[in-house]
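Heads up, one of the protein chains got dropped from this complex, but the rest are sitting where they should.
Then we have chain A:
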């Protein structure tokens, strides 16, 4: 990343603190943080107070992934702060904090002509990407882009701050500032030292250096430095407030005179209506206040407002609202559409290599795999707090897409976007569920109707009824073995709705879910096939997308396309190994000459798990996968006993390049594996008349502590650029488990979730 002198903005805080902005700004935008009493206004990213506290603004939402530690940690390291003096604050929505890495990645979703995306906007540095992302205040938290998007700017600002503090100290001591060292919260020169607090006022009066004097080494925690049981160098900043219940989620906001809303949604369908609701039944009910209905857009809902959330739910129960639905989702019809497309529809070739005559027509080995729609099943249900007063709508909400949320609310209420004030709060597990924001509009409409602050919380049942699942997928994998037992030709024909495009229509064009289906139908969607190109050296290759219109809106979910492509590839390659009579690990290794880092993960996981070859009903299964520049190899050990199949141990080795925070990376791998285990064993529903067949968490087959296998996670030491660890585990666990179950039982499971079939 390049910096300019204008790039880092500096100013003074009330009481003599120092404030630095760390974004390049070719254009100017309204200041994201309003000046406090007697404060000079700055686009403050790092603020240093006279008390020495370093406050870092983080423009990404905390949902467990640790971003409110990672960005402050990068700042603390570059600045030379003591971790105990670092605080963190969520940044308001602003073009200052555009996530250029994600804007570039998602260019096919927001560009008017998706085909142009690779030509003009494929890089975060391109002017088109920057103009668009800043203009749209695109600060979406997704796809593990936080380090790629913000590390450079955070370091630059911190480096400038360090230089200015050093200059202030050097002036006092009458020495050259370059000879001063900043570490542990002090500026030092020979025997002298000064903490930040007394220096900031003088530092703030200085000009920032024209080039940020970055430290030689970026923040890195090397796995070798942290043996098991070693103390954490940078403990997470958010955990103390989470362990005593004081961390505020959207439903924990309390405002004067606030009331509570409960809601019932119509079925998922093309068009729904509230057909009846017995409003007389709630007349005079203590605590009951209002009914609010909405039939605007596709989806009807009815909400009850009361002095507490339980009374609001009871009021809805008493009213027994009924809905009429046209075009309600039917899983049988979805499956019929999938099967018809699989056999008849035209495919878009997403990727090809080599001699395509070798991947045409019937091939010697063909296998079909399926993935059923799955729900996110976050433990926090959807919630938002809203207050409509003085022509402005204030919104307390946990969202991955804050600006789109503001725009949707503004549109629904006929307000200007600047009159939608969004206060970001943390999310109780998202897994991309909070990229959707229809509930913000619901809360806003209710708030306008009741004329006082209102908190909307969806019941668990509504979460099942109105949350959109990840897409169903069917793949036909085909291969032509070569004479040495390797693979000469490989073809994947993947039938899946253009789910990424469909999501893009909802996020960027504000399409209603069924309009988004129409807009994206039959489009090639390479993002829905990410990860389909195997990491193996296979000379002749074809990857085809068969888009299908299924009448079920679909959403993003942690892992996204890798959640299915890894399952297809790694199950299939395992089948090919067995068919060739080869040991699954060495079969893979022989084809990984082009990716030594992935081969390294496999080798290491084999040692970690005491890989025994996966044969002889050992119950061991292996899989590996690559997401961008992140890599993982996983071995699952499963055992079949009288009570069914038990997953006993999961071993994983990941190579995610340089690691900013090792324990957070470990949490992300562990969490991804557990989340992926949930997807492999459950989280699926069937729809009839637009309603799911399950409405309780117990039906989801979620792993509990008692079911959870032991886990060993290790990392390859690397100086490569950081890659996101968050989705690797999700992708790799399902095929590793399928391969382990094959080893344990002789049964090849080709459908996710597994236990929809009989094991």
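We take it that a contact is a pair of C-beta atoms (placed from the backbone, for glycine too) under 8 Å apart; a residue touches a chain by one contact, two chains touch by 3 or more; residues count from 1.
Everything that follows uses one rule, which is that contacts and distances are computed from a predicted model.
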Protein name, per the UniProt record, of whichever chain is missing from view ("Nucleotidyltransferase", "Carbon-monoxide dehydrogenase large subunit", "ABC transporter ATP-binding protein" or "Isoquinoline 1-oxidoreductase, alpha subunit"): "Isoquinoline 1-oxidoreductase, alpha subunit"
Residue among A:309, A:467, A:547 or A:657 that touches the chain left out of view: A:309
Candidate in contact with the missing chain, chosen from A:377, A:529 or A:598: A:377
Identified contact with the non-displayed chain, of A:19, A:86 or A:268: A:86
Contact with the hidden chain (one of A:55, A:141 or A:739): A:55
Of A:636, A:674, A:716 or A:749, the one touching the omitted chain in the full complex: A:674
Chain A residues touching the omitted chain (full complex): 53, 55, 62-66, 68, 83-90, 92, 232, 235-249, 251-256, 260, 286-287, 307-311, 377-381, 387, 394, 396, 421, 423, 425-431, 453, 457, 459-460, 663-664, 667, 670-675, 678, 696-698, 702-706, 708, 710-711
